[in-house]
Every structure is written in C-alpha cells, then in structure tokens.
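This report concerns only the one structure given below.
Missing here is one protein chain; the remaining ones are kept as they sit in the complex.
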Amino acid sequence: MNKAILLIQCPDQKGIVSDVSRFLYSYNGNILEVDQHVDEEMGMFFMRAAWELDSFSLKKDEIASRFEAEIGKKFQMEFKLHFNFPKPKMAVFVSKLSHCLFDILGRHHAGQLEVDIPLVISNHADLKPIVEAFGIPFFYIPVNTSNKDTAEAEQLALLKEHRVDFIVLARYMQVVSAEFIRHFPNRIINIHHSFLPAFVGARPYHAAYERGVKIIGATAHYVTEELDAGPIIEQEVARVRHHNTIPELVQIGQDVEKVTLSKAIKYHLDRKVLTFKNKTIIFY
Amino acid sequence: MNKAILLIQCPDQKGIVSDVSRFLYSYNGNILEVDQHVDEEMGMFFMRAAWELDSFSLKKDEIASRFEAEIGKKFQMEFKLHFNFPKPKMAVFVSKLSHCLFDILGRHHAGQLEVDIPLVISNHADLKPIVEAFGIPFFYIPVNTSNKDTAEAEQLALLKEHRVDFIVLARYMQVVSAEFIRHFPNRIINIHHSFLPAFVGARPYHAAYERGVKIIGATAHYVTEELDAGPIIEQEVARVRHHNTIPELVQIGQDVEKVTLSKAIKYHLDRKVLTFKNKTIIFY
Amino acid sequence: MNKAILLIQCPDQKGIVSDVSRFLYSYNGNILEVDQHVDEEMGMFFMRAAWELDSFSLKKDEIASRFEAEIGKKFQMEFKLHFNFPKPKMAVFVSKLSHCLFDILGRHHAGQLEVDIPLVISNHADLKPIVEAFGIPFFYIPVNTSNKDTAEAEQLALLKEHRVDFIVLARYMQVVSAEFIRHFPNRIINIHHSFLPAFVGARPYHAAYERGVKIIGATAHYVTEELDAGPIIEQEVARVRHHNTIPELVQIGQDVEKVTLSKAIKYHLDRKVLTFKNKTIIFY
Partner (left out) sequence: MNKAILLIQCPDQKGIVSDVSRFLYSYNGNILEVDQHVDEEMGMFFMRAAWELDSFSLKKDEIASRFEAEIGKKFQMEFKLHFNFPKPKMAVFVSKLSHCLFDILGRHHAGQLEVDIPLVISNHADLKPIVEAFGIPFFYIPVNTSNKDTAEAEQLALLKEHRVDFIVLARYMQVVSAEFIRHFPNRIINIHHSFLPAFVGARPYHAAYERGVKIIGATAHYVTEELDAGPIIEQEVARVRHHNTIPELVQIGQDVEKVTLSKAIKYHLDRKVLTFKNKTIIFY
C-alpha cells in the first residue's frame, strides 16, 4: 500500500488536530495512523499522521506545498513529508565485529526491513565475503590517524553516488567528524554499547565490570558532534551477574546491541521518530 | 484540571478523526490526548480523545447528546463519555492474601490513584485492622457453599449503597456468579495468578512448577461468565529457576500480581481501555 | 583450557558434595565451577562440577571408571562425563524461515559457540547459498507425506556419517518421528514459537492474537514423543499491543525465538542442563 507520512512540530495551539485531519479528509485521504504529543513544559505540539495515498486526490508532488499553504503557515509548523516509496537507501558502516551487521543483513534478507542497502563500508576487509553472499556491495576503506580526511571524502563520494538517505554505524569503531555529520543531520544512527548516560566512551563493558552493575545495556542514538550525547532512539538492557567475565559481558551485551539497533532502524524507517532539543519522540 | 474523555467504536470509515476533532474544536476544546486504532480484520475503528473541560463551550450535560446528534449518529458510533470528576468509586474484594490489597492501599495513600475507595469487602476478617488504619471501611461477609446467594445479595446492597462504579478482585478467592457479574459488565477487574491462557484454574503455581516453566506471570482481566477467559487488560512476567520451590514461585508471583493489577486499575481509571469481542484496546 | 564436566543425579544423601570434591582434589583437579541442587520433593540430588584437566592426574579415559568405582557406586549415581574437546558436532535443521539459522551462523562465525556445524539439513533449497557462504555444507532433503520415512532415513545416514552429537530444529516445520527421536534422546533442541504451555500446536501467533494476550513468547525444549511437551530449557517473552497485527506478532516473536534458541544451545553446549522427569535443571 502506498502511504504518505507527515511529521509535524509547532507551538501548541487549539485546533491543530482538527485542521490537519480535515485537510487530509478534504482530499479524500484515509487516515491509517495518527499520533500526537504535547510537551507542556516547552509548549510544543508534535504529530505524526499516515494515510493511504492511492485514493488521495492531491498528487504526490503537490501535497507539501498545499499543506504549507492551507495548514502549515497558519500554525508556524515545521513539517516533513515522507512516502513509503521508493524505498529509502541505507548505508551500513562496520569494522570487525559482525553481530549487528549480520542481524541487519538477516532481517533484510527475510524482508523485515523496507529499505535498500546499496552498500556496506568498512575499515577492515574481513566481512566482505559474507556481505557479498547477501548480494550487497562491500567497500573496504582503511582509516588511520593520517588518512581520516581522505577516507571520509571517499566515503562521502560513495554515499552520494549511491544516493544514500541515512547511515547506520553498526559497531563502526571510528569517530566520524563533525564535518561528516553535517551531511547527515539526524540521519546517522549509532549503537553505543552501554546504557547511556552510564559509561560513555570506548570501553563501557570494562567500566560496567569495574562498577559491578547488575544490568548492562545498549543505546541507539543519532550521532551529533558531541560524542555519545545525541538524541536517544532506543535502549535495551540485560541482566548480568557477579560471575560474568568481561568477555561474557561483551557477548551478553552484543545481543542487546543488535536488538536495540534494529529497533531504532525500524523506527527510523517507519518515520516514527521526531527529534527536538536533543530528545526523541517515538510514535510506536 | 477538569477533563472529558470520549471512547468511541464504530465501523471504519473515512473522516471520523476529522469530524471528531472538528467537533471538539468547534466548541473550543483543547485536545490533550488523541489515540485511534483501526482493526482492519474486523473493519472497526476505535478512538479515545481527552480534552480540557474548563474552556469548553458545551455544558457537561449537553456534550453526549450534541455529540450523538452531530457525529455519533452519522458514523453509527457506540461511545462513552467520562469525566475525571467526581472521582470514580472502587470497591476492593479480598480474602486472606494481602499483597494486592496493601499495594492498592499504599498507592491510594500516596495519591497515585484518582479514585475513592468507599469500602473493602472480605470473606475473612483478618485484614480489617490495617484497612481501617488506612481510613477505609471494611465489611466482613463470610461466604460458603450454602450462603453464596445471600452473601452476594449483601455485597450488592453495599455496592449500591456506596454507589460503587467498579470492583477490583484483589485475590478474592471466590468465584462470583453470572448474576453478580451482570451488574458490573466489564467493570470487575480480577487478577489471575498465571500468564493466561497458560494455567487456568485454581492452582497455577503448582501447575507451573510441574511443567517446569522458566517464566511465570500474572494476568489482570475483566471478569466474564467463563472463568479466567475475560478480556485481558495487562500481563506481566518474572523469571524463575529450577531451584524455586512452590512457595518461592508464589512469592515471586505475588510481586508480579500486584504490579499487574495496579497497572490494570490505572488503565481503567484513566479510561484507556476499550473492549471489543473479548479483547481490549489499551491506549496507554 | 581443557576442561572436564561431570553431571550427576542420585538419591539425596549426606556427604555427596564432600566425596565428589575430595575425589577431584585427590587427583589434583582444580575445580572451576560447582553447582548443586536438591529436589526435596523428589528426594533427588543433582550436581555439576567442572575442573581443569591439564593438571589432573587421571587420564581422560580413566576418569569415568574411577569415579564410578570410588564414588558413583556408593551413591547409586547416574552421571555423565563430558570434555570441552573435541568440539561437539551440531546439525541444524531448517525450513524456509531463516531468522534462527542466521542467528546461529552469525554467532558461530563470531566464535561465540564452541561447536562444529558439519551440516545444515533443509526440506527447502532456499537458504543453501548463504549457508554455504558461511562455509557449511547444506543438504536439501524434501519431505512430504509420502516420503517421510525415507527422508528420515536419509537424514539419519547423514547425521551418522558426520558423527553429529545433537540436533537443533531451527524452525524446522516438520514433526520428527518417535523413531527418529529415539536416536537422539534429549539431544534434539526445538524452538516453539509460543510461551508454552500456552498455545501449543501449529499457529500460536494466530492463537495469541485471538486471545488478545499482552505478552508473547518462545520456548526452547528438548523434543520428546509428545508434541510441544518436552523438558523446557529456556523461555523468553516480549510485550505486544492491541495494534500489532499477526505479521507483526510474528516478527516480534522471531526476535524472541532466536535469542531463546541460542541461549538453549549455549546451555546445552556448556553442559549446564540436567533433565529429570520432564523438567530441566539449568546450572547457569
């Protein structure tokens, strides 16, 4: 089914739901899902509406401008209009750890993810054969302290060439530059291997072990310039015990990481995520 | 804040959200929450809308009839209109096990439940002193095989006298009659001490022990004539291990029971529950 | 590190732990892990002990007979002695659904499973290319109502040829015969796509949808003659809501299935599972 999805944010006022739903109805739209949220502290209104496009009497290309003219302007809305076709294009960045990548490839192969994966980019060549067995091109771009700029330029060229919409860092063990991030604002999803804000930084499982926590976790978030501080999309946890060694924490954690990352990808793909002031609103 | 809450169900058609939200807006209603659900298999539409009443230009008593005339009739809606005042009145039925009752009393005392508790009814006198310490009248009505009818008549009289809106069976170890249930359709909440539909009946922890399950649970549901088969409101689970004896299963389970029951009470109080064909839609 | 693992069950008596640990110490064994469980209702004692083999003064082949002579006989023990080398051999049976298989292959590739996978057997050819990309032989053995006996004979021949120790049914959509099971008692692990004993049978997600449960689950169990009734090794659950369609329940459930199955495989591989009277004792 061809769907349109509208994500809205604006100062809260009376009549928004009424006007938006009347707009959709007036052009014969069949509303499939509607969610709204009012942040009373900030005085902000957020809304997501999805409707069937086939019977809709506005052409795909007209919708945004008509909506702006009839509704958006009146309420000073920021809005984004998405369609579930053509499928968005997702690049996956990976290093050597395969668990998140394989989880994504498996779901994609099973038809669970409504996305095209035009390429996988890695700073190691290890995972090339299996990625290619799944029918996906693999690009090996080594990264070190001296070539980081050129490596990112090469990555960006590939992303542009394949018209990539968003990027998933599937345990990609490199910090991406602020410059790189500016090309994909709120469109780079990272999986951090801890329950943020606990244990920021490079070795969270070691830190968790040292502190003796009874639960570990993982956090999927949009990448912003400040490391591990971007808007949180999803978090999951798992119970651990005193006898778990660091390698065991890593393994238990990896199961959490892959589930958390895949959920975040799903929310992003379904256009269920709004971001505001470094927080996310997830209409699941 | 004075609020009105509207719960709607009707055959699915275009324009319902639009018409309902326009209705609320046209009388100057500030929508606080709106949720909707379409059951595509049944072709049914469900909606919950909450709005501020203070600025609303219809009088409290006019709303239902106006809504029926302007909207309800057109879409063949079944709808219910609720207000968050005066507080609803909840009776609690209990036997000897105190964990669910104390959990409810504690929450009520802490101001977590927007409800009045005019009475607790029990077939045992044990818990009377503590219930009364919480300032709530306690009625001891013994029940046995020979006096069940008169006991229920006595209960019903008390419930009527105290104008009780709904009943919570907080591990009340008696089966209530079909006749009794008819006085409170979808207004009796029971906590069953298993993850239904596994382990219906009287001794679910024993059955769980026998089967060697690794997880046990509890189910809060509306009471219908068929035992343990009413619409499920909430379920929770807890992990158990081979070394847990039946008394330990009971204790672990009781923690699950009280949390599950309290969640169900909250949903019911917040008018977040719709029932249709023995299932619930919970707009949390 | 080379390890020996001893699994014991016998009638409960005083002195068992003392005698077993003294036996290990007397031959210079360094105990790594020891767990015990007494089932007071059955009057049974269960124990698992793991120790380093390198410094142990008994030869690998002598241990069982010495233990029987010095300890086992005295306490009427049933015991099994395992070593963590050579790696056990695990066959995976699969149909068309790939999620459990891919999860296993991914973990194996990442070195998480101390097991050899000499072959994957399927009644469909679909997954052959990817299995082979992971370097594992794939055998396509079609099964239908008329050839079931010969298909199982062919499977058994392959399992024998590859000296398979145990079998994982990774959503293998065929019922295996009692005759087949007798070749692998408590050595066939199945994943059932429900929280048993709720929803036995072929379409548990449909049944869960019909009943309107708020939590779904998966159960890994050893296969016995009675369908879906074997000893439960592990169970996991996930929360669902009224708006989840059956396909969504299936997807949410598949995530639970793969995690549950992989945990069960780990327990089995680590020799942490004892079975007694259709229940398991899991020393994790």
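Letters A, B and C mark the chains as written, and numbering starts fresh at 1 in each.
Going forward, a contact is a pair of C-beta atoms (placed from the backbone, for glycine too) under 8 Å apart; a residue touches a chain by one contact, two chains touch by 3 or more.
The shown structure was predicted, so the numbers you read here are calculated from the model rather than taken from an experiment.
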| item | value |
| --- | --- |
| Residue in contact with the excluded chain [from C:S21, C:N84 or C:N278] | C:S21 |
| Option touching the unshown chain, where A:A110, A:I141, A:V213 or A:I252 are the choices | A:V213 |
| Contacting the left-out chain in the complete assembly, out of A:K59, A:R182 or A:H243 | A:H243 |
| Contact residue for the chain not shown (choose from B:L81, B:I130 or B:A229) | B:I130 |
| Chain not shown, touching residues in subunit A | 37, 40, 195-199, 211-215, 217, 231-232, 234-237, 241-243, 245, 278-282 |
| Absent-chain interface as seen on subunit B, which is shown | 97-99, 102-103, 105-107, 109-110, 112, 129-130, 133-134, 251, 255, 259, 262 |
| Subunit C residues touching the omitted chain (full complex) | 14-15, 17-19, 21-22, 24-25, 28-36, 38 |
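Quick note on the criterion: only the chains that are shown with their structure count from here on.
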| item | value |
| --- | --- |
| Interchain centroid distance [CA atoms averaged], subunit A/subunit B, Å | 37 |
| Chain centre separation in whole Å, for subunit C relative to subunit B (CA means) | 41 |
| Residue list for subunit C, restricted to those that touch at least two other chains | none |
